[in-house]
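Note that this complex is displayed minus one protein chain, with the remaining chains in position.
Naming follows writing order (A and B), and every chain is counted from residue 1.
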Amino acid sequence: MALQSLDIKRRSATTTPSPQARETLEVAKLIDVSACIGCKACQAACMEWNDIREEVGTNVGVYDNPNDLTAHQWTVMRFDEVETDDGGLEWLIRKDGCMHCEDPGCLKACPSPGAIIQYSNGIVDFHEENCIGCGYCITGCPFNVPRISKQDGKAYKCTLCSDRVAVGQAPACAKVCPTGAIQFGSKEKMKEYAETRITDLKERGYDNAGLYDPAGVGGTHVMYVLHHADKPALYHNLPKDPTISPTVSLWKGITKPLAMAALGAAALGSLFHYVMKGPNEVSKELEDEMEREDERLRALEKEDAK
Amino acid sequence: MHVSRRGFFKVCAAGMSGSSLVAMGFAPTAALAEVRQFKLAHTTETRNTCPYCSVACGLLVYSIGDGAKNTKAKVIHIEGDPDHPVNRGTLCPKGAGLLDFVSSPARLKYPEVREAGTNEWKRISWEEAYSRITRLMKDDRDANFIEKNADGVTVNRWLSTGFLAASASPSEAGYITHKVVRNLGMLAFDNQARV
Partner (left out) sequence: MTNTWSDIKNADVVLIMGGNAAEAHPCGFKWVIEAKKLNKAKLVVVDPRFTRSASVADYYAPIRTGTDIAFLGGVINYLLTNDKIQHEYVKAYTDFTFLVDDNFSFENGLYSGYNAEKRSYDKSTWQYQRGADGYVLTDPTLENPRCVYQLMKKHYSRYTPDVVSNICGTPEKQFLKVCEYIASTSGTGRVMTIMYALGWTQHSQGSQIIRTGAMVQLLLGNIGVKGGGMNALRGHSNIQGLTDLGLMTNLLPGYMTLPSEKEADYRAYIDKRAPKPMRPNQMSYWQNYEKFHVSLMKAWYGKAATADNNWCYDWLPKLDKPHDVLQVFEDMYHGEVNGYFCQGFNPLAAFPNKHKLNTALAKLKYLVIMDPLATETSEFWKNYGDLNDVDTASIQTTVFRLPTTCFAEESGSLVNSARWLQWHWKGAEPPGEAKPDTEIMAGLHLHLRELYKKEGGAFPDPILNLDWPYKMPHEPSSEELAKEFNGKALEDLADPADPTKIIRKAGEQLDGFAQLRADGSTACGCWIFAGSWTQAGNQMARRDNSDPYGDGQTQNWAWSWPANRRILYNRASADPSGKPWDSKRRLVWWDGKKWAGDDVPDFAPASAPEVGMGPFIMNPEGVSRFFARDMMVEGPFPEHYEPTETPIDVNPMNNNPQAIYNPASRIFKGDLENFGTSAEFPYAGTTYRLTEHFHYWTKHVHINAVLQPQQFVEIGEGLAHEKGIANGDQVQVSSKRGYIRAVAVVTKRIRALKVNGKTVHQVGIPIHWGFLGQAKAGYIANTLVPFVGDANTQTPESKSFLVNIEKI
C-alpha cells in the first residue's frame, strides 16, 4: 500500500516537492450541529476503530466526557446551554476535533520530516513513527487539537480515518452517526448538502444559519453547519476567524529563504540539543519559548495596528 | 510586524532541525508516509443484531480468521450493517462500543457457586451445577407443589420458586424457557417487560 493508497500533497519539514500530477478527489466531513444530539456514538466509534481507549475519568458537573481531547480521545462533544431572548433554551452540542485545514498550521510548525502529512484528498494525518514529540503542532493549530501522549510522548489527533478513506469507506464517526449529523463525501457534495440544511434552518427561523469553512486556514475538510453562524463562539468558543499563529506563518511564508541560509548553524545547535537531552525535553523547552515569543509578537502586531 | 533575531533563529532551529538531521543521516526512521493498513481486509464478516435496545440495528461482526479448522475466531471489530433498513450502517454509542462488551473483563466464563454463608465464588463443572440446581428445584417442587386449592379445584401450580426471563436472548431461547418453566407449574414468571 505504502505511498500509493493516498497521494501526498505536503509533508512536514520536507523540501522535496510532492508529486502533483494526479488529481484526486477532495473529501470533507460535514457536521450538521442542528441534527446532533450529542450521543457520542462518534466518540465510541473513533475509540473502537482506532484502537484507542482513554481511562475512565470522573464527572465534573457536565456531560462532556472525557472532559477534553486526549491522545486517546480524538473527538469529544462540547455541550453548551444557551438561553434565548424569548426565555427559551438551546442546548448547543458541537463535535470537537481536528478540522483538517487546507492550510494546516500543525504541519507547517512541525520540525520532524514526515511526521505530519497532508494527502491530496485534504486529510491531515499524523505519523507517529516520525514524531519527535516537540509539541509544535499544538502551537501551530488554531483549534487546539493535537495532544501529546503520556505513554510515548508523541502527538495524536483525528486521522479522518485515513485508513478507511483510503479504501473508499467513510470515517468511523461519519458512518456511525445515528442522526446523520455527520456526513462524509467530496468537499463539493458536502457544500451542496450544507446548502439544503441551511435553507431548512432558515425556514425554521434560524436566520443566521450558515456554513463554517473558515478562510483563514484556507477552508477546512471538516466543516460545520451552525444555526448561529454569526456567533461561532456560542459553540464552545469555536473561533470566528481562525488563522495560523503568526510565528508559524512567518516561518513558512516570507522568511523561508532567509531561514534556508540560517539553517546550517541553527540546525547544528538543535541537533546537539536533540542528542544530548532527547526530544521530549527539547519540545517542552522550545514550546514554552515559542509561546512566549508568540505572545510578544501578537502584542507587537497590535501596537503596529494602532 | 517585528521579529526579533533571537525569535527568528529559534523558529528556524525548530522548523528545520528535522530536515537537517535527515541531511546528515541522523533520521530516527525513514520519513515514509503511509496510512494504516485497512484492518478488516481478510476478516470474516457475520451479520448480527445489536443486543441493546429494540431498534435492533443490523451489525457486521468482524472476526479474525476465515473459519478454517485451526483458526479460533475472535471478534476484533463491530460496525453497523449498511443494508439494514432501519439503522443503515449507523449505531449509537452503545452499539459502537459493542466490541468492549463482547470482550468485557466482566464476562462470566465458568459455572460457579457461592455456598451459603461464604464470601467467595467457587468454580464448578456444568454437571455439578445441573445436578445441584435440579436437586434443589425438585425438592422444593415436591414439597410445595399445589395440586388442588382449598376448594378442591385442580390448580397444579408451584409458587415457591420463580423465574425471571431474559430480554436479550433470542426468541428461540425465550420459547424453550417458557416451555420448560410453565411445564413445571411455575407462575412466578416474568420478564423485563414488567419494569
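Just so it is clear, contacts are C-beta pairs under 8 Å (C-beta built on N, C-alpha and C of every residue); 3 or more make two chains touch, one makes a residue touch a chain.
Note that the structure is predicted; figures quoted are calculated from it, not measured.
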May I ask you to list the residues on chain A that touch the chain which is not drawn?
34-41, 43-44, 47-48, 53-63, 65-66, 73, 81, 83, 88-91, 93, 178-181, 196, 200, 203-204
Pick out the residues on chain B that sit against the missing chain.
44, 46-59, 61, 63, 72-75, 78, 83-88, 90-102, 104-119, 121, 126, 129-138, 140-142, 144-145, 147, 149, 151, 153-195
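Basically, only the chains that are shown with their structure count from here on.
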Between chain A and chain B, tell me the centre distance in angstrom, where each centre is the average of that chain's C-alpha atoms.
34
Mind pulling up the chain B residues that touch chain A in the complex?
1-4, 7-22, 24, 26-29, 31-39, 77-80, 82, 87, 89-97, 99-100
Can you list the chain A residues touching chain B in their complex?
1-3, 5-6, 8, 11-15, 39-41, 43-45, 47-49, 109-115, 117, 125, 127, 129-130, 132, 134, 136, 159, 162-164, 166-167, 169, 172, 175-178, 180, 246-247, 250-251, 255, 258-259, 262-264, 266-271, 274, 286, 289-290, 293, 296-297, 300-301, 304
